[in-house]
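My questions will all concern the structure given below.
For this view, one protein chain was removed and the others were kept in their places.
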Amino acid sequence: MQRRTFLAALSSTLAVLGRSAGEGRQVSSLPDPPIEDLVAANRILAMEGVLDGMGHVSVRHNSRANRFLLARSMVPELVAAADIMEYDLESNAVDARGRASYRERFIHSEIYKARPDVNAIVHCHTPSLIPFADSDVPLRAMYHMAAFVADGVPVFDIRQAAGITDLLVGDATLGRALAATLGGKSVALMRHHGAVVVASSIPNVVGRSVYLDLNARIQMQTVALGGKATYVDPAEAKLRMTDPNEYARAWELWKRKATR
Amino acid sequence: MQRRTFLAALSSTLAVLGRSAGEGRQVSSLPDPPIEDLVAANRILAMEGVLDGMGHVSVRHNSRANRFLLARSMVPELVAAADIMEYDLESNAVDARGRASYRERFIHSEIYKARPDVNAIVHCHTPSLIPFADSDVPLRAMYHMAAFVADGVPVFDIRQAAGITDLLVGDATLGRALAATLGGKSVALMRHHGAVVVASSIPNVVGRSVYLDLNARIQMQTVALGGKATYVDPAEAKLRMTDPNEYARAWELWKRKATR
Amino acid sequence: MQRRTFLAALSSTLAVLGRSAGEGRQVSSLPDPPIEDLVAANRILAMEGVLDGMGHVSVRHNSRANRFLLARSMVPELVAAADIMEYDLESNAVDARGRASYRERFIHSEIYKARPDVNAIVHCHTPSLIPFADSDVPLRAMYHMAAFVADGVPVFDIRQAAGITDLLVGDATLGRALAATLGGKSVALMRHHGAVVVASSIPNVVGRSVYLDLNARIQMQTVALGGKATYVDPAEAKLRMTDPNEYARAWELWKRKATR
Partner (left out) sequence: MQRRTFLAALSSTLAVLGRSAGEGRQVSSLPDPPIEDLVAANRILAMEGVLDGMGHVSVRHNSRANRFLLARSMVPELVAAADIMEYDLESNAVDARGRASYRERFIHSEIYKARPDVNAIVHCHTPSLIPFADSDVPLRAMYHMAAFVADGVPVFDIRQAAGITDLLVGDATLGRALAATLGGKSVALMRHHGAVVVASSIPNVVGRSVYLDLNARIQMQTVALGGKATYVDPAEAKLRMTDPNEYARAWELWKRKATR
């Protein structure tokens, strides 16, 4: 069923792309927007337990840097190409056609505004991250597969930013406060809520989200083991992270599994 | 096989409903009893690990507030429409037709009596809840997905209510004692036994049961991490819980997966 | 494939039973040996994570109390009816036909000799049990689904019984020592090895093995939670265990899932 849904969505996407290629030669030299990879990312993140019924993943438009793509308000695991909407950096839908928007889309727009180097963003409630979001124990880089954690992981406390709220990042002001906490890092935890993960591409943001979860579990087990622990050095992490396609090998596997 | 069983049960239900619609026009304006959703809830709770071979979920009848629907005594994962029985608030089966009843159905009848706001109830033995039921560490709300926990989670100790028993809530007196411990809350833990979760609808009681399990695991991991932890504030939780269809998005996913 | 293997094995068993019924009327009044349930038990215990590639489950012959049935030396998950062998209480195969025997079959024969009330035995290496087998923290009954644990769980230390060995219960002397440690209980842990679980029937020994695993995990989580814990009282456990078919409901589910 999933597969059929996916193929149907894919073929309708291809039809749309084919039509626009036929109708307007002037766009045919631009790369296609990465809709297929964004659909795959939604399904992979569900498959790997990073997202459940909630959470979302976006990508900056590949030819219009002030636009980003995000699914309509729905369960990530069921997202198909027809569910992908385009937003400007004020989180206005460019062509909603009646499709509802995620209330927390401001997380994405404000980070894309503040971080030109970021092309893909995940917002998640992964259970392994909450203990670090809710306590004063900092996340540390436990192994080379999560070397990016060595940069440090700030915690966004919405209560300090805006007092008593419903805990959701539901407007641009809160989105900006979260982006300010994130600064130049790869991850910010969100107290009593979850996390936001950013990267240069969809495969990288998916890879970081998956290995952030694994790294958090490993750190919790290391603490429970009770010995004296050591961590990846930031200088080691910097050397480790020179490959711009760091998670390409795993991405190939995940995409194949999530879309079959 | 599961799916075939489900479809068979569904079609026989539809046949029954069709016949009564044909035979008596006067009931055709009433909403159908939520049998399909109750069957789905049984399967979802098994799929998500909230229920195993034991435990049960009920719904208050949508047009007769002094009646509730509950499967015959059987494994939740295998429940089909034909297994759903109707009970009055003394836990008498309205039309048993030889079908056996759960011995602990008094949990449901006594809570429906005491709580007019409650329309759906889960009784479960979810492993992650037992450490909190068996110890003096209170369950706390760790993140916004389980904001309802911020109301507080009382523990029902059957030994204090009735001395040495077989630990089962097997009659109306014990059911009343459990309902009294629950009071106006969303959850009561049951010492050496499990928990009862209540809500305004089937999707909400299923959502609360799933996220109660996740919240309990997150709290155990937070404690093991050893730092200073903070929790969702009751005022934040109150603002977070204004959506009456809080778990609608996840429910759509769960129902699709559990009934295919 | 699994299912086909199972059906093939089943039909050959039925053929054998049919033939003997035709050839000798005098045995037709005896109940069939519970081969089908023993095959199911092997698969259920693998499915539920109690057994992995190793471990075994046996049943006392239902009409010859000095005989028991046990698979040939093989992986539990792949056991079919044709793999079931019959043994006497000295662990001699009655009709080996070239089939190899488990080296640790003496666990079964010596317990059947010492315990007339026992009709089914599981020997397993379930990971959740090893921490209790290897340490001085006793297993305690955490909830009513594992009430039998309240009787107490002795630990068999083969080093105390026989000094330095290969840790396997590979002869009758070691089997007798293990049976002596078990005494009248339902479970004995085996230091640096695993456990043995006994009961009055196949469904009960499977149910106990599954809930022993859950109970062990719950106890470990309760300890990690750090509060003051309480346990099921032996008097409560005794009242809870009066149902001779305690795990019948779960057995129905497990058997359906494991043999489809």
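Letters are used for the chains, namely A, B and C, taken in the order the chains are written, and counting of residues starts over at 1 for each.
By definition in this document, contacts are C-beta pairs under 8 Å (C-beta built on N, C-alpha and C of every residue); 3 or more make two chains touch, one makes a residue touch a chain.
Everything quoted here is computed from the prediction, not taken from an experiment.
For the chain that does not appear, the touching partners among the shown chains are A, C.
Considering the full assembly, C:G53 is the residue among C:G53, C:G183 or C:P234 that touches the omitted chain.
Screening A:R72, A:H144 or A:K185 against the full complex identifies A:H144 as the residue touching the chain left out.
In the full complex, chain C makes contact with the omitted chain through residues 1, 52-54, 73-75, 77-78, 125, 127-128, 130-137, 159, 164-168, 191-194, 220, 223-224.
Residues touching the missing chain, restricted to chain A, are 141-145, 147, 214, 217-218, 221-222, 224-233, 235-236, 239-240, 242, 247, 249-254, 256, 260 (touch as defined at the top).
Here, only the chains that are shown with their structure count from here on.
When the partners of chain B are compared with those of chain C, no chain appears in both lists. In this entry, chain A maps onto chain B through a rotation of 90 degrees when their C-alpha atoms are superposed, rounded to the nearest 5.
With every chain reduced to the mean of its CA atoms, the largest distance from chain C is reached by A.
Centrality by Cα centroid goes to chain B. Remark: chain A and chain B have CA centroids separated by 33 Å (rounded to whole angstrom).
Note on chain placement: the centre of chain A and the centre of chain C lie 47 Å apart, centres being C-alpha means.
In chain A, the residues that touch at least two other chains are 224.
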